[in-house]
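I'd like to ask some things about the structure below.
A single protein chain has been omitted from the complex, and every remaining protein chain is retained in its original position.
Coming up: chain A.
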Amino acid sequence: MSALPKRIIKETERLVSDPVPGIQATPNEDNLRYFQVKMRGPIQSPYENGIFKLELFLPDEYPMEPPKVRFLTKIYHPNIDRLGRICLDVLKNNWSPALQIRTILLSIQALLATPNPNDPLANDVAEEWIKNEPQAIKTAKEWTKLYAMNEVMD
C-alpha cells in the first residue's frame, strides 16, 4: 500500500466536514482508501426514500485512474447489474483527474434519477424498461421497498 497522497486526505476532510446532501461517505478506519457510502434515492424517482449502500475504493493510481464504485444494496436499474457494478461513463472512459469522489457520487445519484436503458448493463432490466416502462418503474419501487428501507443515514 502506497502512502496516502495529500489529495486523498484533502478530499476525505471535505467529505466529512462539508458533506454532499443525501450522500454520506465514511472512510474505513484501517484503510483510508476504502469508503462506505450511503446514498439517498433521488426525489421523484423510483428510488425515492430508499437508502442505498455502496462501496468506493481509490486504487493506488488514483487520481490518474477512476475510483472503483459498486452498489452493495440490490437495485433494479438498467445501468446497474446484479453484482452492483455501475455503467457510468465518468467511471470508465470519461474519467478525468479533475473529477473527485464528491463529483462521482453526485453523478451516480444523477444516474439513479435518469436511467438510460439504451446503454444497458443489466440487459433484462433494460429490456423491461423499454418495453413496459410503468411496470419497470413499479418493480424498481418494490425493490427499493424490499432492500433499501433497512438503512438509516447517520
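In this text, a contact is a pair of C-beta atoms (placed from the backbone, for glycine too) under 8 Å apart; a residue touches a chain by one contact, two chains touch by 3 or more; residues count from 1.
Criterion: contacts and distances are computed from a predicted model.
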Of the options "BHLH domain-containing protein", "Cyclin-like protein", "ubiquitinyl hydrolase 1" or "Postreplication repair E3 ubiquitin-protein ligase RAD18", which is the UniProt protein name for the chain that has been left out of view? "Postreplication repair E3 ubiquitin-protein ligase RAD18"
If the hidden chain were put back, which of A:K10, A:R82 or A:K131 would touch it? A:K10
Missing-chain contacts mapped onto chain A: 2-3, 5-7, 9-11, 13-14, 17-18, 32, 60-61, 63-65, 94, 96-100
